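Only one protein chain is missing; all other protein chains are in place.
Every chain is named by a letter (A and B) in the order it is written, and numbering of its residues begins at 1.
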Amino acid sequence: MGFMKLFKHVLADDWGVHPDDHKRPAADQPVRVMPVPAKLYLPLQQHLGGAARPSVLVGQKVRKGELIAEAQGMVSAPIHAPTSGTIVAVTEITAPHPSGLTLPAIILEADGADEWISLQACTDPFALPAAEIGQRVAAAGVVGLGGAAFPSAVKLIGASRAKVTTLVMNGGECEPYLSCDDRLMRDAAEGIVDGIRIMLHATGALVALVGIEDNKPEAIAAMQAAAALYPTVQIRPVPARYPMGSEKQLIQVLTGIEVPADGRPADIGVIVHNVGTALAVRAAVREGKPLISRLVTVNGHCAANPGNIEVRIGTLAEEVIAFAGGLKGDGIGLARRVMGGPMMGMQIPHWRVPVVKGTSGILAFDTAEVAEQEPNPCIRCSSCVKACPMGLLPLEMSARIRNEALTDAIELGLKDCIACGCCAYVCPSKIPLVQYFVHAKGELAAQDRAKLRTDATKKLAQQRQERLEREAREKAEANAKRKAEREAAAAAKAAAAPQEVTS
Amino acid sequence: MSEFLLLLLSTALVNNVVLIKFLGLCPVMGVSKSMDSAFGMGLATTFVITLAAGASWMLDNWLLQPLGLGYLRILTFILVIAAVVQFTEMFIKKSSPGLYQSLGIYLPLITTNCAVLGVALLNVEQKFSLFKSLLYGFGSALGFTLVLLIFAGLRERVALARVPTAFAGAPIAFVTISLLALAFMGFSGLNV
Partner (left out) sequence: MIAAILSLTILGAALGIILGVANKFLQVEGNPLVDELIAMMPGSNCGQCGFPGCSGAAGAIADGSAAPTCCPPGGKALATAIAAKLGLTLDLSDMADDGPKIAVVAEELCIGCCRCSKVCPTDAILGAAKQIHNVFREACTGCSSCVEKCPTEALSMKPVPVTLQHWVMPKPALA
């Protein structure tokens, strides 16, 4: 018995962690719609890829849904005015990013009318060609609403090219504290299923598997009811476990296929989208509405009245919290401000940071929740190895990174690390393992950039050398030519002179 | 046959040239920082020891002893060893510049590696045949390479650990290798 139990334990894929989810009571509160604030701060880079380029002037009046910054480059997304009003500035604001650095943003002053531009609706999206849907989604600036904010149109168009057979819909919402996807699936299941069907049509995939963690029974019931009529949309409850919502893990659980280490899901005929994205795609295609608002979970022990709030993109976190009911005791005991989930979200320096398209939560943690502790030496318990959903060796990798041996860390699979933070979460010595990996990945990216730069410099130096040689040669040639001309002239003169004498 | 195998095993493990006879400690401390250079050093030393063992046996049995020049033994052996090391150095420089660079000064220093001279002299002392001398040389070299590799592996691990400042660097290396020597002493109880 003991032996068999041990054996089972070895074989079970018990990756990941089971943090307390803290999703209720916030998840059970009905959605509150926040009125448009006086000013909206719209960063030009709310997505992965190239930043958008502003297409409005300061002082210009815009209406709700009007394009204010257009996509730039292959992977990018446009930005639209979340309400009607006047552009007052294009300036730098604090980014929702742990660095606390700034990024350029358009500041829009609302006029209170909240007046739409004329929208191009479409009654039958299934009659549209796939490319047209991709274009509509791209024009609406829809990005992945799960957090990574990858432009959805790029994925949809890429999928139809890559012959994707399965669409995996991510309703896992494995991050603790967050419940915006849960709420969305309970309230707008019909719309999500419709969006999924549009995405199936656009990608050419045969079936959509909707993975929902089993700690959300209401969402599962609502989605099952909505999808009952459509056999191509299958609702699949999955065990609640972090990071179930990571695309590689969800694909493996739902389809049984593992995404290769240096590959993408499309390589095995799968793409993953978030359920919230499906709703945004539906709005973009059916109603022509751009992505200008989203559901944000306000949670954490410091939040006086946790819940889900529909917020316009560009609203400051400060105002969202104030609308949600403020902080307990006016923020006394507040230990950490986080945007996104507690595991992979961004720690932000202050609340004057805007909600962007990928913001799923605004979390206010107290000291007990943060439980910061001085790290102790590694005791080689290998908890992190067991927890790592990618099957890596976090303790070995971090030791190498600490010694600046990045090449060794890469050999151990650093590039496969998804920075989910399970290792740091389970570490009994409180070693900031995932911070080491994020640091090392940034360092690697910096080295790659330096490498590119060195190559470019080398090319420039060579070109300069060639230019100098060419100039020297041309000069020498010109000199020689002039000399020859002079000599020829002198010779002609010399030849002409005696003739005159003789004549 | 089993006699030869036994000789090979006992020279490599039981009478390990580094940890039991304490010969050739200098490269073991010097070239054990990474497995790669340790392996290269092991190969080079194996080549030198085996060749020098054979060459010195021939010189001793066919030249020095017939002429009664036993007192020139150390001198001639050093001469032969130096020549073999020079040859090895040229060969490595040509074939693997990277290894040549990483071995650095320790490559010419194989000349003064006492394991090389020691093995040649022990061969004479034990009155081995030519084949047995070659085997003895190869076995010793195998033991040397084994210890070098094990120690390099340990040092790579130690480099990742957080060693107290007072022990960092050479001290922890000495502690490590002494523990390794203790472990190798266990082979002396082997009843083969």
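We adopt the following convention: a residue touches a chain if its C-beta (ideal position, glycine included) is under 8 Å from a C-beta of that chain, and two chains touch if they have at least 3 such contacts.
In this text the structure is predicted, and so the values were computed from the model without any measurement.
By the touch rule given at the top, the unshown chain touches A, B in the complete complex. For the chain left out of this panel, the touching residue among A:Q120, A:N376 or A:N479 is A:N376. Residue-wise, the contact with the chain that is not shown comes from B:S37, picked out of B:S10, B:S37, B:T50 or B:T111. If you put the hidden chain back, the residue from B:L79, B:L121, B:V158 or B:A181 that touches it is B:L79. The chain that is not drawn here is touched, among residues A:T367, A:S382 or A:T454, by A:T454. Against the chain not shown here, subunit A presents residues 45, 95, 97-99, 101, 103, 374-377, 401-402, 404, 406-407, 429, 431-432, 435-436, 438-439, 442-443, 445-451, 453-454, 456-458, 460-464, 467.
Residues of subunit B that touch the chain left out of view are 33-34, 36-37, 59, 63-64, 67, 69, 72, 75-76, 79-80, 83, 86-87, 90-91, 93-94, 97-99, 101-102, 104, 162.
To be clear about the criterion, only the chains that are shown with their structure count from here on.
Rounded to whole angstrom units, the spacing between the C-alpha centres of subunit A and subunit B is 57.
The residues of subunit B lying in touch with subunit A in their complex are 159-162.
Residues of subunit A touching subunit B in their complex: 377, 399-400, 402-403, 405.
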